[in-house]
Every structure is written in structure tokens, then in C-alpha cells.
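Note that this complex is displayed minus one protein chain, with the remaining chains in position.
Entry: chain A
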Amino acid sequence: MAPVNLSHRRTHNLLLISKLLSLRDTASPLTLVLDSLEQPATPLLKEYIRRAKLSKVHVTLIAFETLKQPEGVDAFVTTRRKSPADITKEVSAVYQHVANSNPSRRRLILIDSINPLLNSKRDDPGFHLPSFLSSFLAPTSPTAKVDTSLVVTYHQDVPEPPQQSPYASSPLSVLTYLATSIITLHSFSHILAQKAARDRSLAPPVFGLEEEQEGVLLGRLDKLSGTGAAEGIVIELEHRRKSGRGVLEWYLLPPASRYSPQHLKEIVTLLDDNILYNPPMERDPGAENEEPTSTFELGLTDKQRRDREGVVLPYFDAQSGDGPGEGGRILYDMGEEDDFDEEEDEI
């Protein structure tokens, strides 16, 4: 890739991810996070919460599978035995007193897993996914202007039950259609293993459920062979700008242990900038010793070179035009070290 292009991406796309994760300027009202067992969204959600705390954003977690209120979450809404309408009501209720005291605050709503809601057997004819999601984003009262960002996690590996109506689109396609940003998560060590295989034109390896090995749910192991230092998660971002132009970029989020919770500078880097993913090219590998190694001395000393340059080759002599028949004679000056062979001329 051209270096100009990379530096352009470095400035623009890093700014973009920083804006998205820190919820600045409501760059993305609805972010869809697609995760899998191989790379759960937990570290990313924690990063969202960490940044929200730094910039004093009110965080609400709608818990479909989390049992305890995680650290940093201001409001924790459980969803057990609640209808979608109840959830919406409760989510707006927990923010009511905050909105009254400080109307200009921003708000982050996290949904830890949307799958249980989509797979529910509950007969709820009134449930409509787009309106459920937009009910969080729409202002609760016309006076209070709240910038709300919604981050929805969807587990890609949880199978969906067949649709009620065969013509209805699947919830995942509805979600990807609605989302302003789609983040797909990958494990860094798996990305490295797959890249290594591709570089050798091998089929990239698969992990976990995709292995289709009986009894294996998770393939992730800390010590995946050959990827000792590969910690962190890879973020594949597709962001739709307001103009309609899409931005595609791959980032790397380092593990939370690498930086302090109060760290303000951007920690996300481009995947292409990573030294493990994109090792720097060695400059002209082996330019110095291009010669093949052998037991013979193939080089020339200075004297040998001068002597070689002094040799007049026969065709030069032929061009000097000493007359017909003269050119093309084999000129031979006997050197000191030559051993004159009398019989040779007679042949």
C-alpha cells in the first residue's frame, strides 16, 4: 500500500474511531457490535464505559445476560420477564432525574446482547425492532435535548430461529441496515494466524465453533502457538457517514492492562501499523553478499581487473582494417607464466 495512503488513513481514520468510541459529536447514534465466542465484545464495552466515565457521559446498561452491575455503569436495567415496552419505559425512567438536573448531558446506552430479545418465544405482536431501538434514541421530552448513543451487541454465532413470516428480513439484516456503524470483532491472535497462512497461500485456519469439532465451543487459548505477544482485539469498522460515503478500516485495541484507566490519549492503532501484523520490510535483504558462496575465489583483485581490461579481443583487432585476411588473426602474447606448447600450433 502506498505510504501516502497509509498516512492519510492514519490521521483520518484514527480520528474517526476516537470520535466513535468517545461518543463525540454523536458521530454514530446506533453502533452495532458483532461479536462471537472467539472474541467477545466485553473488552470493547469496557472501553466504551471507560471513555464515557472520562467524559462524564451517563451510561445505561440494558442487561440481557449480565447479572451484576459492572463498574462504571450508572444505571443498570435488567430485562428478565419484561416486555420490550417495559424496558423502554424503564430506560427512560432511570435517566429522568439526570435529565432534570443537567439537561445537556450526553448519554450512552449499551445492550449487552440483543439475541435473547430476538429469539424470544414471547408472543408480542407489538414488537418491532426498529421502533424498539429508535425509542431509546428519540428524545423523551421535546425540551430535553439529549445526545444519545446506542451500542447494540449481537452474538453472531447464536443461531436464529426461523422467521415467523418467510418474507420478513432477518433481524441481523435489519440491524445492519439501521446501524450507522458496524463493528465486527476479531481476536488478534487469530487474525495473525490467518494472515500467516494466507502469506503462504494456505487455507486460513478456523477456530472454535467453526472448527466443527465435536465438543469444542471455544477455540481460544491464551497460548495459541506462535502468537505469544498477540494481545488485544481487532476492530473491523464500517462507518456510514452522513453523506452516505462508507469508511472501512481495521483497528487494534490493546488489552486494558496496557494502559491506565485515566489514559486520555488515543490507544487504538491501525492494524496495518502493528508490527506483528505488518512487520517492517528488511531493507534489501542480503544486498552485501549477493555472490553465491563456494570454495572458489570468484572475485577479482585489482591487478587482475586491470589485466582483464587490457586484453584486446580479436574482433576489435579485426576492425582496425589492416587489409583483408589480416583481421581475425588470433593474437597471442605469451605471458611470463605461460608454458609454451610447441605441438599446439601444429594442430
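Following the convention adopted for this analysis, a contact is a pair of C-beta atoms (placed from the backbone, for glycine too) under 8 Å apart; a residue touches a chain by one contact, two chains touch by 3 or more; residues count from 1.
One rule holds for everything that comes next: contacts and distances are computed from a predicted model.
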item	value
Listed names "Mediator of RNA polymerase II transcription subunit 17", "Ubiquitin thioesterase", "Ribosomal RNA-processing protein 4" or "Elongator complex protein 6", matching UniProt entry of the absent chain	"Elongator complex protein 6"
Listed residues A:Arg9, A:Arg51 or A:His155, member touching the removed chain	A:His155
Absent-chain contact - pick from A:Lys56, A:Lys121, A:Arg200 or A:Lys265	A:Lys121
Touch with the omitted chain, as defined above, among A:Lys56, A:Arg81 or A:His97	A:Arg81
Those residues of chain A which, in the complete complex, touch the missing chain	35, 37, 40-43, 45-46, 65-71, 80-81, 112-113, 115-117, 119-122, 155, 157-162, 209, 212-218, 220-223
